[in-house]
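Quick one: this structure, given as structure tokens, is what I'll be asking you about.
Complex shown without one protein chain; remaining protein chains in place.
Which chain is which? They are A and B, in the order written, and residues in each are numbered from 1.
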Amino acid sequence: MSHALIVAEVRQGQFEERNLDSIGFCSLLAKQAVLLAPVGGYAIEERVVDTVVRVAVEEALFLNPLNVIRIIGREFETRGKPDVIVFTSSSSGSELAAYTAGHFNLPIITDVSGFDKERFLFYKSYYSDKIFGEFRPAAGGPYVVTVRSGSFKEHALEKPAAASVETMDGLALAEGRAFMGYVEEEKGEIDITKADFLLSVGRGIGSKDEIPAYEALAELLKAVISGSRPVIDKQWLPKARQVGTSGKTVKPKVYLAMAISGAFQHIAGMKDSDCIIAVNKNAEAPIFQHAHYGIVGDANKLRDKFREILKG
Amino acid sequence: MSLNSAKVLTCIQCGKCTGSCPESGKTAFNVRIIMRKRQFGRAVEEAIPWYCTSCGACTLRCPRDVKPSEVIIDVRSALVEDGQVPNSIQKALENTFVQKNPWGRSRAKRGEWSEKLDIEIPHVSETQSKRLLLTCCIQAYDPRCMVIPANVARILRKGGLEFGVLGEEEACCGNEIRRIGETGLFEELMEENIATFREHGVREIIALSPHCMNTLRKEYGSLGIKVSHYSETVAAMIADGSLKAHASYDKKVIYHDPCFLGKQNNIFDEPRSILKAIPGLEMLEFSRSRETSLCCEGGGGRMFYEAEGSYERNSVVRVNEAIERGADVIATSCPFCVMTLEDPATEKGLAVREVSEILMEVLG
Partner (left out) sequence: MNILVFTKRVPATQEEEIRVVDDGKKVDLSKVPFKLNDWDNYAVEEAVRLAEKTGGSVSAVSMGDAESDEVLRRAIAMGASDGFLIEAGIDRQDPNARATLALNFLRKEALPFDAIFTGVQAEDDQFGSMGGILAGKLGLPYASMVIGIDAFEKEHVIVRRELEGGLQERVKVSLPCVLAIQSGINEPRYVSIMGIRKASKVERKVFKAAEYQEGVQNMIEVERWTYPPTRGGATMIQGDADSICKELLGILKEKGVFQ
């Protein structure tokens, strides 16, 4: 059986869950999975891949594209070229994948979210995610893929035997790029346009007294609070948190709109969010026309239930 | 120095401008001081020029014809050329550049409101009269305001008046763009629209927003095209009997004069005559009405900009007064006024209706 090379993403000592999508993808392709991972005291579910190669560099060096090409180069030498090299479609994964494709002159298809086995086609999003392009590599030889998080992990199944473990060491490391440390978000003046996850409240929450409970929920979810104009007008939240045409325009990964009806000027300020989840008592609320997910119900009650579940 | 700014030298600092300004007193915006700074070529604090709602009250009342509204546009122009534009306004401008409407909605969908109607509306080129019904950007895209062109179209059809639309060939009229100071973009919009009008031989334009009517009538040059606000057309149709109310509207209706219709273009009576022609309707007036109507703070780019600090919105003041006077409905004839008044009104249980919405209910 041909083999697939998976470059694992290990960050701050954690084997990222999205690696399972890379692994599942390889199963779908019916390939032996060889997983490249840095040294470190983290756990890998060793039954989902066939081979684990513990590369003798620590994670920061592993995530450096200038080093990844040396690691992969060594793999080419020792095991021979794989059919496919798989990365996660994440900040690091995309970076490493592109550099790898350039260095080794390999075809690359990114953000793959589906695979048609029969026709050997990879589905890739195009034009603001409105179109799928069905792609395949045009020539023989290894190709590079990044896989969209959540798309293939259900195919990462346990194998009958545990993976065989190998090591890779004696690598000459590159200069030219060095890791200097992590930076957490500064807790300064709030800039909601920089948030990944916004929990936005509308007039429908009822009163200013409901805000602290929403702030507590936001804290548990690691979300940033924002609001629609009426909420700011009533001074339940400061102006810096206003979403809308006369406030801020935001494009977070997730916009959770609690008790916001969806007036035109508000929608204009958040419609480009990756994922809009709307909670509103009124099933006819205009916001549901722009949301990806909708829940008809009492926002305050849902908030309380959510807090309960998160704390428990 | 442009012509407008040259006039600033004749300002005698009487303060009538500040006295009539809807933003003064409650915000740091002070028209007289801005004129003073311009007289001495001094810089105006960055944020301040963006507070102006372009209501025109200062220009109307200035005894020296300084036209402070225009001076403020000049100040904004300089900021625009310098790239010093508040983010939210920048977004509106960039949207207008790409999609020809400040909301950034798809140009291709601009005509959709007319396609979903129960009546067929031809393209203006297919009409005999070459009479164009022109929608405001917000009416073309916002579901709440979309009812306005829909209703007016039905009303005109009922009255037997022929008209057509431009659909996606329509671009933003540029009234707010000009007030924001983006002269280059305004010129591009104007040129494009004029070319479209000429291409289709447009002879008359009925504008559905006072803002569009204002710029087409006064700033597009001599078009040789008659430009009206729909209230003028409909008032005439009621007067000559082509339109007649068949039902009654038993409510107390207080009318709010939009700045761009009223104080800037002297159209006070036509919308009122429409309301007065409706049986059962009891008309109320605000203490500040007609030329002194209190600006709703929707114009001058204010749909896209918030002033600093917390202050009471004029829309809230209006709604409170409407309730005090016992009104059931606030009627107005501008989509921006509808948008700004409706939020506080809904909270207090008061309805806001565009005049065409009320008329539509009684025409039968």
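Heads up, the rule we're going with is that contacts are C-beta pairs under 8 Å (C-beta built on N, C-alpha and C of every residue); 3 or more make two chains touch, one makes a residue touch a chain.
Since we're looking at a predicted model, the values are computed, not measured.
S.K.: If the hidden chain were put back, which residues of chain A would touch it?
M.R.: On the chain A side, contact with the omitted chain comes from 11-12, 17-18, 65-66, 69, 90-92, 94-95, 97-111, 119, 121, 123-139, 143, 149-150, 175-185, 193-197, 221-223, 252-254, 272, 274-275, 277-278, 288-289, 291-297, 301-302, 305-306, 309.
S.K.: List the chain B residues touching the unshown chain?
M.R.: Here the touching residues of chain B are 80-81, 83-85, 87, 90, 93-94, 97-99, 104-109, 168, 182-185, 187-188.
FYI, only the chains that are shown with their structure count from here on.
S.K.: For chain A, which residues count as touching chain B in their complex?
M.R.: Chain A reaches chain B through residues 203, 229-230, 233, 235, 239, 242, 245-249, 263-265, 268, 286.
S.K.: Mind pulling up the chain B residues that touch chain A in the complex?
M.R.: Listed in rising order, the residues of chain B that touch chain A are 87-88, 91-92, 103-104, 138, 141-145, 302-306, 308, 310, 313, 339, 343, 347.
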